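Note that one protein chain is taken out, while the other chains of the complex remain in position.
We just call them A, B and C in the order they show up, numbering each chain from 1.
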Amino acid sequence: MRSSRGTALTAAALCVAVALICFVSARSFLAMRLPDPVAPAQGFERYNLSHWFPALKGSPGDSDVYIQDSGVPGGTVFIMGGTHPNEPSGYMAAVVYLERAKVTKGRLIVMPFANATAMGHNSPQEASPQYFSLDVDGGTRWFRYGSRATNPVYQWPAPDIYIHAQSGQKLDGGSKSNLNRAYPGVPDDSLTQQVAYGIIQLLNKEKVDLAFDLHEASPEYPVVNAIVAHNRAMELAAMVSMELEMAGIPMRLEPSPVNFRGLSHREWGDHSDALAILMETGNPSQGRLRGKTDAALAVTGKDKAYLKAAALGRLFIPYEGDQTLDLRTARHVTSMKMFMDMLGDVKEGGDVEVEGIPSFDDMMERGIGAFLSPVEDDRFDGK
Amino acid sequence: MEWFWPEGFYTLLMIGVFAFAAFVWDMPIAVAMAMAAITGAIAAGEGVPLRHQVEGEFGYVDTILIIATAMVFMKVIQRTGLLESIAAWVIRKFRGYPVLLSLGIMFIIMVPGMITGSSTAAVLTTGALVAPVMMELGVPMLQTAAAISMGALFGMIAPPISIPAMIIGAGVDIPYVGFGMPLLICTVPLAVICSLWLIYPYVRKPRDEASLEAQLAKMSRVPMSLRLFLTVIVLVVLLGGERTLPLYWPSLGMPLSFLLASASGLLSGVRWNPIETVTEAIDEALPVMGILMGVGMFIQIMTLTGVRGFVVVSALALPSWTLYLGIAISMPLFGAVSSFGSASVLGVPFLMALLGQNEIVVASALSLVASLGDLMPPTALAGIFAAQVVGEKNYFKVLRHCMLPALLTVCWGIAVILMAKPIAKLIF
Amino acid sequence: MMTLIYRGIGLFVAAFVLRCMFREKSFWKQVTAAMVLIPLILRILLIK
Partner (left out) sequence: MKIRFSAFLSALAIASTLMAGVSFASDVALTSVGQSPDAMMVKVVLKSLKIVPDYEALMKAEELSGQKVLIAVVGGSSKGLGAAGIDKDQEVARSKALLEKAKADNMKILVMHVGGPGRRGALSDLFISAAVPFADALIIVDKDNTDMDGLFSKLVEGKSIEILSADNVRGTKEPLESVLSSWGVI
């Protein structure tokens, strides 16, 4: 082997090989930037984030926002998924509301894929699947499984150190492309900071009363199956946490730390009138202990490495062999419904009534796919 | 057995193919890693997952730009004659104070690592700068390389910038704040001991002054001038400005700073050929750049096939009394793939296993242990470059001299973890 | 702006990697250079 000689000819041949590999992999990478089609329920109107922050117009971060106004005076609730597109139950819960909700009092704003460019790529060395699919009535729905970070091609290079503009807090440079470290945002900085800024504008201009940022966390992370509440939202969150406990879907309540800046539950509450809530469910497909990584893991959460880790007492969720996307999404959906039901009790005139949302048991029994509509999806013709 | 199969088998297969390709077929390490990754994927029924292979490489795309541009910078200061002149000047100045000289050399080696968070940067910049000085002072070649490797590791972990500590912190949502003192406690004692161990015994001995002086005169044939120093001054201003005045200084990043500093070498007054210099620099950097690409593929396929989870959970499954043994062994070993990879893949779960201690102190100590990965073949970023800098072809000879300091580093890392609570009480 | 500069740096490095690849006498070392070229090209083109 050592004797293999290299010549200009072999170099030229390698150039062709490099070109071929680049071409094939580029097709796969670029295809992921096509958005996931959704079927909003009747009454939703589509906007873009640039509606509230025009500088984003035409940029790849100009995420879709849907508003349904019941016409009956009441409060305004904001549901945001897709801060971290490698945490699928967050955006799937937002999509369930988008496709099922019938608002009968107040207004509902849904932003299913908050960090739009993060949806369109995967983080290196995570071996994440690019897509996962769900069975729906009369077909299959495909969703992308993205990355925790904004696509680096839109804010390259990352700085060595990320300094949070408002506090001077230092984080590793990669955190600059983490939307949930970027609030309250900076209008003339990188894309992530601009998106964060746009979201704060939305919360303020739409006078949002209650705002959700939906996440997932690794099962070995201490804040999982949890509600993190801003101090102003604490009483409402305590009421909901007790209700959830009664319903047998416990979500631990955690206060939003004051000294850790840039996170939604902190900065939304500090920079708008919204009661800010962040929720986490347990997602084995993003955890560090996970075994074989594929689309099935994202959907079922079945993993033998986690089973062993659970036996070792390393996990912060009860894990008996799986943690389905149905369960994780149902947790978010049900918790949000309880929040909305009780919002009027703590905020006068803040009532928001939403019908058509499936119950926890329904979602567990029939799967969340049963509550999504079939759509035209030209990304997967024939599949 | 149920736990072992099939991921344990894939693990052995990937390591086996790598070792076979690297040592029997004598392939470049980069190619051996790529082959191991492809074999692992095929065995696990994934075919040749081109998307994953290429995606894995992107984990280090910024790192290879830093390495390439840092190497260009090094070649420029070599070509202009600056390196040798400085070396001669330092020897003349501090010849009479061996302890100070030893500590000073160690500190100089550490500085670039401290400000860039990269051991490679330390080896390639000031490491290369002091290597001829040390050898001229009588430090044997291998000890010189060992001292540079160790200094580079300690520099990488020492504050203000420690990327492994940042990576571990980010994994459990601890902001990179308050790490300064713990990282100093982790690194300073070791740096002092290593300099007194590897450098001092040799610089203390008297030498043939005439021969030394002749050598020094030869080394300093290019007269020291401000123009000659321009490259280093530009680099220090660019990197230093970004670190000390982060709010006002534009964030240029290391690759751009290295290139601008190199370009300023054109104004040094000494004639050198830019095209040939850069080609030579890239040619020397290519093996390491390639290794990082291979490592990227390897980690991605490990993750894809479940090998990563198998390795991590197996390490966590160690009985509690062997947890520390697990840290001491698995983190440096895994660091053979990459010390940053070790910090991320193993550092975070180990920190979680140790929650309840002071997290910042524990994360600092874990990052210290992870840094040893940069000595571990096949990648051995710090070690291989240090060997290259002193002109030693066989890295394993250097590694032998790093063994004891590395062992000491592991012991100190574990000791800091065990004493995390009292240390935290003392400093916070 | 910074992205443009860094694409330039990527191109600069890639060009020299290519030069080294053609001057390299060992085939497997040429392969190493090819492995480095792939991500550089995809990043310069802002594909990945």
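Going forward, contacts are C-beta pairs under 8 Å (C-beta built on N, C-alpha and C of every residue); 3 or more make two chains touch, one makes a residue touch a chain.
Because the structure is a prediction, the values reported are computed rather than measured.
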**Complete:** Shown chains contacted by the missing chain are A
**Item:** Selected residue (touches chain absent from view) among A:8, A:72 or A:258
**Value:** A:258
**Item:** Among A:26, A:39, A:234 or A:312, the residue in touch with the chain that has been omitted
**Value:** A:234
**Item:** Where the unshown chain meets subunit A, residue by residue
**Value:** 223, 229, 231, 234-235, 237-239, 241-243, 245-246, 252-259
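The rule is short, and it goes like this: only the chains that are shown with their structure count from here on.
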**Request:** Return the distance between the CA-based centres of subunit A and subunit C, expressed in whole Å.
**Result:** 35
**Message:** As a quick test, compute the distance in whole Å between the mean CA positions of subunit B and subunit C.
**Reply:** 23
**Fill in**
So subunit B residues touching two or more other chains come to 27, 54-55, 57-58, 251, 253, 255
**Prompt:** Tell me, which residues of subunit A touch at least two other chains?
**Reply:** 1-2, 21, 25, 29, 157
**Item:** Footprint of subunit C on subunit A - complex, ascending
**Value:** 1-2, 4-6, 8, 10-11, 14-15, 17-18, 21-22, 25-26, 29-30, 121, 153, 155-157
**For the subunit A and subunit B complex, residues of the former touching the latter** = 1-2, 21, 24-25, 28-29, 122, 124-127, 130, 157-161, 163, 168-172, 174-175, 220-223, 260, 288-294, 303-305, 308-309, 312, 314
**Request:** Flag every residue of subunit B that touches subunit C in the complex, lowest number first.
**Result:** 27-28, 30-31, 34, 54-55, 57-58, 61, 64-65, 68-69, 251, 253, 255-256, 259, 278-279, 282-283, 286-287, 289-290, 293-294
